[in-house]
Every structure is written in C-alpha cells, then in structure tokens.
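Excluded from the complex is one protein chain; the other protein chains are retained at their positions.
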Amino acid sequence: MSEPPRLENRLPPEDLLERDEHPLRELAWLLAASLAALAVLVLATGFVARWLAPKLPFEHEVALAERLFDETRALQKADAATRERQAALQALAERVAGVMALPPGMQVIVTDEPSELVNAYATVGGRIRVFHGLLRRLESEEALAALLAHEIAHVKHRHVAAGLGHGLAVALALSVVSPEGGAQVGQAVLGGAAQIALLGYSREAERQADADALAASIALYGHGGGVAALFAALPQAEGSSGTAWLRSHPETAERLALLQATATARGARLQGPSTLLPAALRALPAAAPSAR
Amino acid sequence: MLVSNLETAPGHRITAHLGIVQGSTVRAKHAGKDILAGFKNIVGGELKAYTELMQEARAEAVERMTAEAKAIGANAVLNVRFVTTSITAGAAEILAYGSAVTIEPA
Partner (left out) sequence: MNTGFWLETLNLWILLALLVLGYGVGRLLERRHYQSIRAREQALRHVLALNTRYVPEGVVATGAQLVSGGVVISSDYFKTFVAGFRAFFGGRFRGYETLLERARREALLRLKEAAQAQGSTLVIGVRFESTTIAGSSTHSVEVLAFGTALKTA
C-alpha cells in the first residue's frame, strides 16, 4: 500500500499579482483619456450645432428674443431724447436693410446702449445693439450705415443662430459630465453680456459681413467711403484699450486689404462725400464720469 | 498542468496537498459595448460582449491560480471552484480557487 499523501502548507510568493502600474500613473492616464474624449465630444457637437442651428426658422429666434429681452418696459422707461435716437437708428437701419435683400419675414430692431464701450453686436431675433462709445467715434452717416450693414449681414446669414446653437450644444455636452457645469454654461450662453463672448464668429463669417457692408454702402451712397471711415475712425486694437469691436474681430489690416481688393474689383472707390449723422445721434448724453 | 474540479485525478495518485491556491480578476468592458448591451436589453437575447467579458475574466483567473500553484511546486490543481461577484455596474470579479497538489501516475 503506497503511503498517504503529505499534507503541507506552502505559501505562494508575494509578487505574483503584477502590481507594476502605479495607481497615480493609472489615474493620470485615465484622466488624460477622459479629457481627450470630452474634447472630441464637445468639438463634434459644436460642429453639428453650428451647421444645424441656422436651419431653424427665424420666427423662433424672434420668439426667443421677445422672451429674453424686456423691450416693452425699456420703451416705457425711455425719455424723449432716447426715443428720438432709437427712431433715427431704426430709420437708418431700415434704409440699409432695404438694399441688403433680407429674406422675407426677417426684420432688424436696432437700439443704442448707454455704455462707453467701443462696440456693437447683433443678438437673437435680429436685435442689434450699438454702444455710445462707438457712436461717438463715427462722424458720418456713411460710417454708421456701414456698421449697421455689417451687423445686419450677421443677422441675414444666421451667424447669430449658429453661435448661439454652438454655445448651447457645448453646454449640453458638458452637462453629460457635470450637470451643474453644463447648466452654468447654458445660463451664460442665454444670459446677458456673455452673449458677446460666446457668439464667436469665424473668419469667413466676418469676411462675408465685411463684403456685404461694402456692397450695401455702394448701393446706398455710390462709394465705399463709409466702410473705410469706419475702420479709420477706430484706432488699431493693439495700442489702445476700449476698441472691443476690433478685438473681437479678425486682423484689421487683413480686412482693409481685402476691402481694397474687393472695391477695386467692383470698380468702386473707397472715398466719397460724407453726410452728417442725424441730429438725434450727434447729441449723445455726456459720458458718466465713472463709466470707462 | 492538470486543472480539474474533480476530487482526484483519474489514473493518478496524489502524493502531497500543498494548500489552497486562488486567482482572481476584476474586469469591465468599455462604455461603447455597455451602450450596445443596453440596446440589446430591449430585444433580448445573448449579450455577446458580456459573455466575452466573463470568458476573458475566467480564463485570466484560472491562469493566475495555476501560476500560483506552479510557484509553490504543484503540478495539478484539483477541486476547482468559481465565485462571481459584481462590484459595480458592468464590472465583474471572478475568483477561481482550488487545491494545489502533486500527482504521479498511479
């Protein structure tokens, strides 16, 4: 009879389970991969939204604007001088819009903002805002018309919708990761001043708006002097602060050169007689001492 | 190496019991496969991705167990059993344990 089996207790060595990867390195790699995945997701949704949003009918933008902005109250609070200014701005805007072949049903509403920022922007529903800081620097009707034509072009080509769509899509994508982060971004997109920051226009959008502004100037006045005056009236972005309109837009020199080339191609000049601004727009209220 | 869930190795004689050996692994499939499995829940049927997951995990657990057995000088693992635990959604731990023995032909 063979002997019974031995009973032993052998302990295996400790290093069999390869714990080679340091937990911190593993975390770093996972975080990097997650950030990359998130970046791809945000870029992809942004791209799709930019393409999709302008397909939304303009009436919806107008409905959104009516809900966001308390325009009736502002109108009630306005004094006579303010109402004259707005009427003058709106009249000029409608003249400019008349030569810009806006799609049927699209209208712009232009108001002035009593801030000394040198800026103007277009927002949802065809609303355009011009700051007093910029108005002060424009010395001719042609220059103001060129500015309005530029902003109306953004409305016409639905650049505003694309920018808003992009911002909201990014907020939605981020809310997958962090619900409150996404909500904050969403609020910022729909909220007040951040509209300007997030409505980033692409270079092509700006070039398109410039070309439209030149065409509108020529159609209205027979020359492109207004556009040239608009650029000349504003000192270069790099040297002075407060020219926010220039800073949020691409290289001025590049745009001027393109303008020159387009004008020459059309056989138009960039100089011409200038008309004074309507009286209501020349008499702006004095800048508040605290306002920058 | 002979791996079996039998008490004995047929045709062999056990010469020594060297102790209990174990191998385990915790694994998950990536999110893409999880989402597809979610859709499969609507129509029913085999979730191939998760079947694959469990097979890979089991194979790895058994491999680790036999590595431990080899390290202590055994040439067979008998009485193999499996235990499964689900740690988080979509991730599973498979444990394989058995008796490491030395056998010789009877």
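Going by the order they are written in, the chains are A and B; count residues from 1 in each one.
As a convention for this text, contacts are C-beta pairs under 8 Å (C-beta built on N, C-alpha and C of every residue); 3 or more make two chains touch, one makes a residue touch a chain.
No experiment lies behind these values; they were computed from the predicted model shown.
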item	value
Neighbouring shown chains of the undisplayed chain, as defined at the top	A, B
Absent-chain contact - pick from A:27, A:232 or A:257	A:27
Contacts of subunit A with the absent chain, listed as residue ranges	3-5, 7-9, 11, 14, 17, 19, 21, 23-24, 26-27, 30-31, 33-34
Subunit B residues that touch the omitted chain in the full complex	7, 14, 17, 19-20, 22, 24-31, 33, 78-79, 81, 83, 85-91, 93, 95, 97-99
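Following the convention adopted for this analysis, only the chains that are shown with their structure count from here on.
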item	value
Parts of subunit B lying in touch with subunit A, wherever the complex brings them together	13-19, 21, 64, 67-68, 71-73, 100-101
Residues of subunit A touching subunit B in the complex	2, 5-13, 16-17
